[in-house]
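Have a look at the structure that comes next, please.
Missing here is one protein chain; the remaining ones are kept as they sit in the complex.
Labels A and B are assigned to the chains in the order they are written; within every chain, residues are numbered from 1.
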Amino acid sequence: MKINWFKSASPATFYPLAGRMIPWFSTAAALLCAVGLYVSFFLAPTDATQGEAYRIIFIHVPAAWMSMFIYLVMAFWAGIGLAFNTRLSSMMAQALAPTGAMFTFVALWTGALWGKPTWGTWWVWDARLTSELILLFLYLGYLALTAAIDDTRRADKAGAILALVGAVNVPIIYFSVQWWNTLHQGASVSLTRAPSMARIMLIGMLLMGLAAWMYSIAAALSRVRLIILEREKNTAWVREVLEREA
Amino acid sequence: MNWGSWSAFWHMGGYGLYVWGSYGVTLLCLAGEIWLLGRRRRTLLARLNQMLRLSRQNGNETPT
Partner (left out) sequence: MRIFFTLVRRDLLVAYRRRMDVLVSLIFFVIVVSLFPLGVGPERETLRLIAPGVVWVAALLSAMLALPRLFAADHQDGTLEQMLLAPFPLSAIVLAKVLAHWLVSGLPLAFMAPVLGLQFDLPTSALLVLLASLLLGTPALSLIGAIGAALTLGLRGGGVLLSLLVLPLYIPVLIFGAGAVETTMMGMTPEGHLSLLGAFLILAVLATPFVAAAALRIALE
């Protein structure tokens, strides 16, 4: 079971393992992205109402999916680290955060660029986009808090509490924002009301989503290796790694 | 195939700015993240190697 595996996996054994996995995930990401882009641009037809502008969803939707998925995974690993005192779990959580924040930003940026030609404004206060914005604040809060605490154990644990509180609050926040949106606008402007999905469009989004997922794993593994090196720098095995790589 | 020509492809039915603005910024973010990771790794390894060299020097200078 994954949890037991992490309980017994020490940073020392995980470091080379992650190193071997990264090329596989990077390649998978690149391939999936290439196929996804091909489908998005050359196979998916032009949309009747939105014209070519709709092709932005092939980035916007996968980015939004990843931003939420990564937050949950981050909160999960942080929680494991808090509950079982496993160092690697907490490191994994910290490794995931920047990538998650990046995808959130991409989702917001592409949302704005999609909104302008479609609805006429650079920002649309619909439920999904507003929730994405709040998610970005949650990510930034986590990054800020863990950066502000020098003691790594305290940083890990405090970050875990914050991530878990955030994760629990995400449905509450989403529900509140949905309510707020319908109360004020009558939901006529909504990015969730995407063009009725031709199946090929859905396939394009799924491919790009998978590509984003593979990329995230590769990025997080790379980053966790760096965090491991930083934290374990005084151990013998790190010395050996340095001498080997010199 | 959707596009009559390459220029039609870049033009994106008039929405080129928005579509390529999206894909472009995304590419920038991904490239940026990868580059930042690389830079973090380089500076970290340089610093750790320097620490290693210093500790070895100090170890050799200590009279036994």
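The criterion applied here is as follows: a residue touches a chain if its C-beta (ideal position, glycine included) is under 8 Å from a C-beta of that chain, and two chains touch if they have at least 3 such contacts.
Nothing here was measured: the structure is a model prediction, and the numbers come from that model.
Q: Which shown chains does the hidden chain touch?
A: Within the full complex, the chain left out of view touches A.
Q: Any idea which of A:42, A:84 or A:137 touches the chain not displayed?
A: A:137
Q: Give the residue, chosen from A:48, A:172 or A:236, that touches the chain omitted from the document.
A: Hidden-chain contact among the options goes to A:172.
Q: Name, in rising order, the residues on subunit A that touch the hidden chain in the full complex.
A: Per the touch rule, subunit A residues meeting the hidden chain are 134, 137-138, 140-141, 144-145, 148-149, 154, 157-158, 161-162, 165-166, 169, 172-173, 175-177, 179-180, 183.
Quick note on the criterion: only the chains that are shown with their structure count from here on.
Q: Need the CA-centroid distance for the pair subunit A / subunit B, whole Å please.
A: So the centre of subunit A lies 17 Å away from the centre of subunit B.
Q: Going by the contact rule set out above, which residues of subunit A touch subunit B in the complex?
A: Contact set of subunit A toward subunit B: 41-46, 51-53, 55-56, 59-60, 63, 98-99, 102, 105-106, 109-110, 113-114, 116-117, 215, 219, 222-223, 226, 229-230, 233, 238-239, 242-243, 245-246.
Q: Which residues, counting only subunit B, touch subunit A once they are in their complex?
A: Its residues touching subunit A are 1-3, 9, 12-15, 18-19, 21-23, 25-26, 29-30, 33-34, 37, 40-41, 44-45, 48-49, 51-52.
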